[in-house]
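Only one protein chain is missing; all other protein chains are in place.
To keep things simple, chains are lettered A and B as they appear, and every chain counts its residues starting from 1.
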Amino acid sequence: MAPLLEARNVSKVFGSGLLSRQQTVALQAASVTIDDDTPSIVAIAGESGSGKTTLARLLLGITKPTTGQILYQGRDLRQLDGPQWRTFRREVQAVFQDPFEVYNPFYKVDHALTMPIGKFFPKASAVETQQMMEEALQAVGLRPEETLGRYPHQLSGGQRQRVMVARALLLKPRIIVADEPVSMVDASLRATILESLLKVHKAFGISIVYITHDLTTAYQLSERILMMYRGNIVEAGDVDLVIKAPQHPYTQLLIDSIPLPNPKLHWGQREMQARQSGDHLTAASCRFADRCPQVMDICCQQAPPLYQTDARRVVSCYLYADAPVAANEHATVA
Amino acid sequence: MLASGLFTLLLMVVLWLIGYFSVDIKLAAPLSAPTDLPPSREYLLGTDSAGRQLLAVMIAGTPTTLQIGLIAGALGMFIGTILGFTSGYFGGVVDSIIRSAADVALTVPALAVLVVIASVINKTLSPEILALIIASLAWMWPTRTIRAQVLTMRERAYVEIARLSGLNNFEIIFKELVPNLLPYLAASFVGAVSSSVLAAIGLEALGLGPQSEPTLGMTIYWARYYNGLPRGMWWWWAPPVIIIIMLFISLFMIASGLDEIANPRARRTTA
Partner (left out) sequence: MTAVLQVEKLRVYYHTLAGPVRAVEDVSFTLNKGERLGLVGESGSGKSTMVLALLRMLKSPARTEAGRVLLNGTDLLQLSDANMRAARFAQIALIPQGAMNSLNPVMRIKNQLLDTIRYHNRNGRLSQATMMAHIHQLLESVGLHRDVAEMYPHELSGGMKQRVCIAMGISLQPKVILADEPTSALDVVVQRQVMETLGRVQEEIGASLILVGHDMGLMAQFVHTIGVMYAGKLVEVGPVEDIFEEPLHPYTQLLIASLPSLEGKGVFKGIPGITPSLLNPPSGCTFHPRCPQATARCKAEIPVLQEIRPGRWVSCLLY
């Protein structure tokens, strides 16, 4: 069961160069695996600065890791030759956050669709190209006659985003990495876009990596989830376990703070700790130590490893030191 | 703004065309008429101390001046665009080299250098060579500004999408970046032209221009040389000055108008 796409113990540090500027550790020792045989939906959740977007960009091959490897079909991305890279490029596609910036304002939206067809199916005739575009648009619930031939500013944010999903579909990918695809879209249109992602997953067997800060949509869409905090994976596993019965103090805090659209269920049952002074903390400490209501001495000395508290969940917290340490870096696989 | 600028320029072109077809430009040569005559019905703009008919000189000289500006501006923009894109898009060592070269060249006092060069090769100077000299110091500003524009566009989401769609670097530059920069490039070009024209006129007015060709700047030079000012021969130095002013105003308005078009496009905000 070789994984299709894998991040193996990757770290990303920004600002490492000849000039000793401040180094930012965006990601630390993260591992994610997407399987080859069964398509799955995995969510990578966290707040801004958690490293989720960095991880997404590493998986897409847009950024290179500082340490660790990104492997596609078992081969390191940096060692792929021309044709293998093209295959990777075709099979791993993306949907980005801003539904406006992703379009070149000079062209009509058709350009976003004809570009990849032109590169990966150069022999396609005009008729075939048109057919491919229409099929992709219909698969996401858009009507080609209402969408094609328009400029980006003539469509709504929701429509633009769905065209982006259609674009991702065109190349018949194996994986779509969606980086906060609905956070800049109106609430009423979000459901439609997420639904098209789900439909695409079921109909074409495409695995989805859903990057978000919204735990409720992550819960609705995915099977597995990775919770990230300041560059580390703090908890990962089956979404029902992680969200409904969170174990890591950060996950608990986060879920408690979600403003639920139910006036009777109040947020904030849990008390929040203000950020403590971080003087006694080092780069090796647990990243959550300065805010953790259950912090212990050992947390300040060394970051905890991932413990396997359940067959389908791992947590990085000394509170669960009784559990076995996760066997290998692939432990985040459900 | 763009409209007014284009209109003024167009007006000048039309007037020039009328002149071109109604006046014999051979009369711009010296000794084609009696000297030092004020404007009259026969000689609409009078004549100068060398016997040139000034109306003919204006009609012959204006395109020459503009030609110098266009060649120098175009050449400067061409070099600047290539260097600016290369530097901005590829970054790294290439960027550092080009940027340093441009920065050093910018510190050079352009007019002083031009004067030195022009006075050294004075004898064989033609409008084309003048244009080349000016172009050699006109490429730096476009390089820097285009580089800055490319830097802002390089990290845009639509460029990333293009990469994910399999486009290589050159395709991205030509298909994604250049179209969006066209208004900006046009505005820069007009700006380059007008500053080149200014440099050319400056050199000519100092006497360093082509001696045998009638140009606007040379006319000013000759007017000073022959003491046209104290002699009250306003018909000699006023027409070129007025034409130069109108030319600059129209070019400036065109450049401003294009810039206005360029900027809202570049800074379009989300709906």
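Everything that follows uses one rule, which is that a contact is a pair of C-beta atoms (placed from the backbone, for glycine too) under 8 Å apart; a residue touches a chain by one contact, two chains touch by 3 or more.
Everything numeric here is computed off the predicted structure, so don't read it as measured data.
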Next on the checklist: For the full complex, can you list every visible chain touched by the one that's not shown?
Outcome noted: A
Checklist outcome for this item: Contacting the left-out chain: of A:32, A:243, A:286 or A:317, that is A:243
Checklist entry - Which of A:149, A:205, A:259 or A:324 sits in contact with the chain that's absent? => result A:259
Item to check | On chain A, residues whose C-beta touches the chain left out of the figure | outcome: 47-48, 156-159, 186-195, 198, 213-217, 219-221, 243-244, 253-254, 257-264, 266-268, 272
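What we mean here is this: only the chains that are shown with their structure count from here on.
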Checklist entry - Taking the complex as given, what residues does chain B use to touch chain A? => result 156-158, 160-167, 176, 179-180, 265, 268, 270-271
Checklist outcome for this item: As the complex stands, chain A meets chain B at residues 60, 62, 86, 89-90, 93-94, 96, 98, 100-107, 112, 115-116, 119-120, 153, 156-157, 164, 167, 184
